[in-house]
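Of the protein chains in this complex, all but one are displayed in their positions.
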Amino acid sequence: MLEAAWLICAFPLAGFAVLVALGRRLGEPRAGWLATLAMAGSFVCSVAVFASLMGRDPAERRFVVTLFEWVPAGDFSVDAGLLVDPLSVTMAMFVTGVGALIHLYAIGYMHGDGDFSKFFVYLNLFAFSMLVLVLGDSLALTFLGWEGVGVCSYLLISFWFTDEANATAGKKAFITNRVGDWGFMLAMFWAFGALGSVRYLDLFGQADSLPSTTATAIVILLFVGAAGKSAQLPLYIWLPDAMAGPTPVSALIHAATMVTAGVYLMVRVNPLIAASDAWAPDAIAWVGVATALFAAGAAMAQNDIKKVLAYSTISQLGYMMLAVGSGAYVAAIFHMVTHAFFKALLFLGSGSVIHALDGDQDMRRYGALRAAMPVTAGTFIVGWLAIAGVPPFSGFWSKDEILAYAWDSSPALWAVGIVTAALTAFYMSRLVFMTFYGEARHGADAHPHEPSRLMTAPLIVLAAAAAVAGVLNLPFTKDLHFMGSWLEPSLFGNEAHLSLGGGAQWLLALVSMAGAAAGIAGAVAVYLQHRLPASRVEWPAAARAFYVDEAWTRFVGGPGRRAFEGVADFDAKVVDGAVDGIGRSVRAGGTLLRRAQSGFVRSYALLTAAGAVALLVWFLFRTSF
Amino acid sequence: MDPAGLSTGWYLALAVALFAIGGVGLLVRRNPLVMFMCVELMLNAVNVVFVALGAGLNDVGGQVAVFFVLVVAATEVVIGLALVVAINRRRSGATADDVSLLKG
Amino acid sequence: MGSVLAQLPVRTPPVDWTGLLPVLLPGAGALVLLMIRSLVPSRVVPAALDAVWTFAVAGAGLVSVVVLWQRDAVVEAFGGQLVMDRMALFVAAVVLGSVALAAPTLPRYCRRVEVASAELCVLMLLAAAGAVVMAGAADLIVLFLGLETMSIAAYVMAALNLRRLESLEAGLKYFVLGAFSTAFLLFGIALVYGATGTTNLDGIASHLDAFILLRDGMLLAGAAMLLVGLGFKVAAAPFHAWAPDTYVGAPTPVTALMASAVKAAGFVALIRVFVEALGTRADDWRPAVFALACATLAVGSVLAAVQSDAKRVLAYSSISHAGFILVGVQAASDSGVAAVLFYLAAYAVIAVGSFTVVAVLSGQRDDRTGLDTLAGLAARRPALALGLTILLLAQAGVPFTSGFVAKFSVIAAAVEARSYWLAVVAMVSAVVAAFAYLRVVVAMYFRDSGDETETAAETSKPSVGLGAGAVIVAAVLLTVAMGVVPSVLESLSSTAAGL
Amino acid sequence: MSATASTSFPAVLTVLVLVPAAGALVLLAMPRTRPDLLKPVALVASAVSAVLAVWMLAEFDAGSAASFQFWQQHEWITGWGISWQVGVDGLSLFLVVMTALIFPLAIVGVDAEHSPKPYYAWMLVLEAGCLGTFVALDLIMFFVFFEIVLVPMYFLIGGWGHGRRAYAATKFFLFTMFGSALMLVAIVAVAFLHSSASGGAVTFDLTAIAESQVLATNTARWLFLAFALAFAVKVPLFPVHTWLPDAHTNAPTAGSVILAAVMLKLGTYGLVRFGLYLFPEASVYFAPLMVTLGVIGIIYGAIAAAMQRDLKRLVAYSSVAHLGFIVIGTFALNTEGLTGGVLQMVNHGVSTGALFLLVGMIYERRHTREISDLGGLQKPAPLLAAVFMVVMLSSVGLPGLNGFVGELLVLLGAFNAHRWWAVVAAAGVILAAVYLLWAYQRVFHGPASGANAETPDLRWREGLVMAPFIAAIVFMGVYPKPVIERVEPAVDAIIAHVEDNVAGFAEPVADVHPSVSLEDLARSDKADHNGGDGNGVTDHNGDDGGDHNGGGE
Partner (left out) sequence: MSEAVFIVAAAIILAGAIGVVASRNPVHAALFLVQTLVGVSVLFVLNDAHFLAAVQVVVYAGAIVILFLFVIMLLGVDKAEELRIEPIFGQRPLAAVVGAALAAVLGTVVVTGADVLTGLRRAGGDRALDGEATDIERMGRVLFSEFAFAVEITAALLTVAVVGAVVLTRRASRSDGPETADTAASAEA
């Protein structure tokens, strides 16, 4: 079955091709169904691959499917090949799984849109690129998927392009990502320069032969790329704007899958991290935790429901990076999966809320919706408990594991993590209370209602997953550490081993539970019992995300633009001016010489005589008397 | 008899002077006729040179050359005068400076 | 005793009449035409006779040249004074060819502009005869006489459009300056004679080979004066000033002849005197020619770029071409001579062709040559415009035209002689000159003749006429042919240069 | 380099060049009464050479791509050692094919706005000239074709252009002519110096001169500069690029297409064939200079492009940036870089050619190229927008499309040769996204108002013209191997030539390690397991990464 791993990518690609060819003719809803089927097919394939991989001895759980030689030039040679190993298959499974659900949901959500089929074209293309990213057997191929998902997100964010804001958001996303990609490319070149190959197997096998500085450089550059994709500081700025896209897009791309690519990449290259200087992982960890705290703070004061979720996504990604930085690769992946479940759930839920309120995204006009849309509310609440870190929901387990490793790597990280956890609990509760509890604040004309089955079904499935995904990797005994042992072959024993004993772990867990409880309590106090006005906690600085984005915008729009215009003027005036100047000076010389051609025969004679004298003088010099 | 009694240099010096005077004359006079006369002066300077050098070389070639120079001088004068006549038909009393329509 | 000597017979030199034909045919043809015209009343013979006759005579001359070319021995046409070697024959061919090319335009032109065609043709032929004499001259005196024959005829022809004051002015300027430079030339001859004791070119060369002059002042001064005189004939700066005015004032077909035949004769004289006779002193005169070439190139191209009159553009461009040819002279080598000859042939065709186009367009008084009169020519007369364009591009040195090959050959000669900077200067000035040609092209193609008020009647659809048309077509075809398969002309010119 | 003639059709290249020229003559001879026949005739002429080119591509022996194939030599100007010598190797093969294919497309795609006869005639002359330049193996012959292309392009710009066409045409002509003026002197000098140094007769045979490196180092450097100037103008490199925007902007659509797709390549191709091959030492010596100029071009061109208000001008400046990549790839002087450079020549030809076609279509519809006048076109013209998007992405260098492969290889090569320049150059990739996406947004996104709302979508014919471009873009992005494996041998030969003739120069390559197989990894895992399977080994934890022991030992 492993040889057929390429089918995983083939399905969405086929779907894409078919939809491009005759998507318009298929029309709604058939186009959507086709796309969904493609995703389902590829999900089935990945499960099959997973199964056959399980059948092998752990050390044999790696497999390379080489389709064809892609770019062979000199020493540089990359194949279009897939690296099938526990890590990539895990990713593939949840990408396709969650993807399929979101496709299903989208059929309902995009109902009636003019470009219905085009939407699914993009979605399938995205899925394909994402799978290439995940399964690619070399940095180059991963980069192919990497940029592919970037483009798809660009296309999907600006899907409703008639609105300038969407278009701008899409452009912003792509360009910001490109900044990251710059790092990725350089890392790729450097790896090639140092090892003569960008195939993962070579990188893994020879990581230790790298000088640690080189390894560090490569890792940091890759992290720049990852920071772009996974919206870490300071390149996160595109993600909040990306919410301009249709909600399924936000759920699939900007919550569940694409944004986690950065984390995946860092986990993927763990041997390089292992080979690099100590400060590299620390830097990653700190950036991650800083992002987590920062985003959580921003999320506390947002009123746009999707913005809240966006910032919370950033914050959760920060957690994952923290995990990567502290060597808890399994925890990172674990949290990535659980996060994929509950964040997708939350987004889809918010989607159906927005749907129900005819596209209104402002929570201040929500409230008391749980009566109107029980299913949505119920599932949403599950998601909330999961992300807030309330046991036994999945989020608790993954986040707790990360924090444990963080403590192990340095208590400071852990402390920030805990604070973030509390904030997370707070703002998520705030969101839930403002949306589903309290008194209805929406206009009378709005009639909130439960969306169609198509949309609720995915919610329920995801809710279930979000609730129980914790069992994937229970900390109690090594045998319950399913994911850990499953991912072993992909981590080459670079996974940090927890040094603190069970008791300490229990203690940390309790603290984090306390943090979550505190956060929820605070939210209850403010938004249900109104003990103190919301304005006290929603400081404007947080509402404006601490002005980072403004700063960027002002720089690009101000000095940046002026510099560019300066260059353009330089080209027009100086460089081109010089060229025209030469021409002009020649003409000037000509007009000057014309004076000599005065028309007076006697001046001509004078000129002739002068010339004669000159010649005579020259020959006089040559004479020998 | 022996012309070398008197060095060729003297003749040449004289010729050079004559040539220069003629040249300057052509440059400073506006009346075309006088300009032609100046050309004649220059040609005569040449003649002197030819004869003197011929004598110095004990060779008749110089005298032969002078003979042809005379012929050419004559023809040139004829054409020159014809031109002056033709121009004066159109513009009587035209000086060399007056015919300067073409310039630049 | 003297009486004794008087008894001795005068040994008149042997004459090879066929060898003399290239001179004899145009000269005698001129006289015959003169007689016909002066004896036979003009209503009896058609007006076109002059041109036809001229064409025929020049053609015959060409034939005789071809015949002589077949002989491999050097033809001593008239004792040791006129030696029709291959170079002389080549130049004779160029001269006669340009006359033949210039002639067909005349009937219509003379009728339109009211120029005395008979005299014009007579003078053309005599000038040609003089030019051929220059080409074959083995003696400075002969050279000088040939030059005068040609020049004086040219002075007259320049002034021949009596109704146009500019024409007379052109004649006068050409004449005054010509006479002035003749004086220098003669002085030069005299000094060289004094320095070497002979006026015979081979004599001079062998004398300079045989003896190392302790005092070469006289020789070099002579060289300088000769350079002035001949430089004037080929319009090398700073002796060029006459050229633009004369070219513009003279009747256009005459201008064509001046740019082709007269230039060719002047350059062959330059080669005979400097490369052949004074070849041993090349180190002395090459730098001077270097300077002249640079000045000529610069003046010609830069001034051409700022003209607003097509004829004047061509005039200055012909100066810059002279500069290019000087580059070949400066090389002072056989390949340099070959390059010069090639260039002369190529440029003669181009020049006659271009000036013929101008002649066709120049209107009743032969003065409508401004660039604005060319405006929109492409729309009115596409073929004519295309022809002129090709000729102009050839002058700019665009590949697949004779112009490119010519430029290439002189550049090659210069580089071979290690004068790289001259080559560079030449190429750069070629770019500047190209700008001038492009302005003409722009006028013809990219500017529509908007201000067609009173000129419309005359210039809107100029009638080319059979003769001129044939000439232009021939010129264009030759230009392109020489560009695509240059090897023919190349081998001819190298043979002529003794390579 | 050895040379082999084609047995089945020895004269193919000569015919390839002559067919369009003959077509031009035929056009001139066509009766004025049948203007409708002009375009078909032109199309046939160019199509014939296209077919020949494709046949040649099929016949081309990839195995011996380093040697000149379809080689043929005739006497031309024997007296001066000039011969008609043609042949293609891996370097020129795809340029020839691309040229031969793009011309028919340009002729089909764009109608002459007026006076079709001269228009198509000039197009064919232009085609002959371009093909001639790519196949010429004699210095003079190369120069001749290199120069002759100016004329038709001059008339195309001046006669069928817009705006300040006369100015642009003249500027183009003189600027490029000036560039090549010195090259002629250099060419002649090379030939003479070669013959005097090697004692043979004067010859302009490229291979003969290049293979016997007899010139003195300093002389060669000077001559290289003269050549480089000519090519730098054509490429164009900063700071001699300013003819390009004017020419492109004012040229008719087909003109800009050819200019961008084919004529700029004359410069880059020249740099390889007559720079590296003829003057290896000088190329190495001046490589830093050229790379610097290339990098400047990349950044500078991109920034300038971003600030243009005229869509066509924007694309023109983008060419400056893209050609910069080609130059740094060329002067990285290693296989990856040079291969990437050659690849990028073709890629840029395809994508920028397509871009200019699209811009032309937009202009045709809206009669303006001012970006500010356009907007929201995607609504009325989704297909046009989609095609534009694909082409744009390929020009941005998106993996999976052709632009990426070239850029990747170029940067890889450059990174090994001039690391920090490559770092800067890679930033150009960001800028490319900036100006192109911004332009796309301003033109296609947003609300469509007024005339923009009525913009008609792609017509059938236009679609058919664009289809080959899209196909090429995708194919060369997904499966460039067939192209690369024909280019690379020639590239290796050039690099080897440089290495042989330059003392102390070694191709800057990556230090390659033996490839690692799954088995090796598995084995190392075993070791790792046995070592690491004990109770919590503490030296494995996150913060002291210094002594992480990675997967293999």
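First chain written, first letter: the chains are A, B, C and D, and each begins at residue 1.
Following the convention adopted for this analysis, contacts are C-beta pairs under 8 Å (C-beta built on N, C-alpha and C of every residue); 3 or more make two chains touch, one makes a residue touch a chain.
Bear in mind the structure is a predicted one, so any value in this text is a computation, not a measurement.
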Among displayed chains, the one left out touches A, B, C
Of C:Asp50, C:Asp85 or C:Glu148, the residue that touches the missing chain is C:Glu148
Selected from C:Thr369, C:Gln395 or C:Ser493 as touching the chain missing from the view: C:Thr369
Missing-partner contacts on subunit B, residue numbers: 1, 3, 5-14, 16-25, 27-31, 33-34, 36-38, 40-41, 44, 47-48, 51-61, 63-64, 66-68, 70-75, 77-79, 81-86, 88-93, 95, 97, 101-104
Applying the definition given at the start, please give the residues of subunit C touching the unseen chain. 1-2, 4-6, 10-13, 27, 30-31, 34, 78-82, 114, 116, 119, 122-123, 126-127, 129-130, 133, 139, 141-142, 145-146, 148-149, 152-153, 155-156, 159-160, 162-166, 171, 191, 193-198, 207, 211, 213-221, 308-309, 312, 365, 367-370
Just the residue numbers, please: which parts of subunit A touch the chain that's not shown? 598, 600, 602-603, 606, 609-610, 612-613, 616-617, 619-620, 623, 625
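By definition in this document, only the chains that are shown with their structure count from here on.
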Distance between chain centroids, defined by C-alpha means - subunit C, subunit D (Å): 46
Where the centres are mean C-alpha positions, what is the separation of subunit A from subunit D, in Å? 34
Using mean CA coordinates as chain centres, what's the subunit A-subunit B distance in Å? 96
Residue numbers in subunit C touching 2 or more other chains? 172-173, 176, 180, 244-245, 435
Going by the touch rule set out above, which residues of subunit D reach two or more other chains? 174
Would you pull the subunit A residues touching subunit B in the complex into a rising list? 594, 597-602, 605-606, 609
Residue set of subunit B touching subunit C in the complex reads 8, 19, 22-23, 26, 32, 35-36, 39, 42-43, 45-46, 49-50, 53-54, 56-57, 59, 61-62, 64-65, 68-69, 72, 75-76, 79-80, 82-84, 86-87, 90-91, 96, 99-104
Provide the residue numbers of subunit C that touch subunit D in the complex, in ascending order. 393, 396, 398-400, 404-405, 408-409, 411-412, 415-416, 420, 423-424, 427-428, 430-431, 434-435, 438-439, 441-442, 445-447, 486-487, 490-491, 494
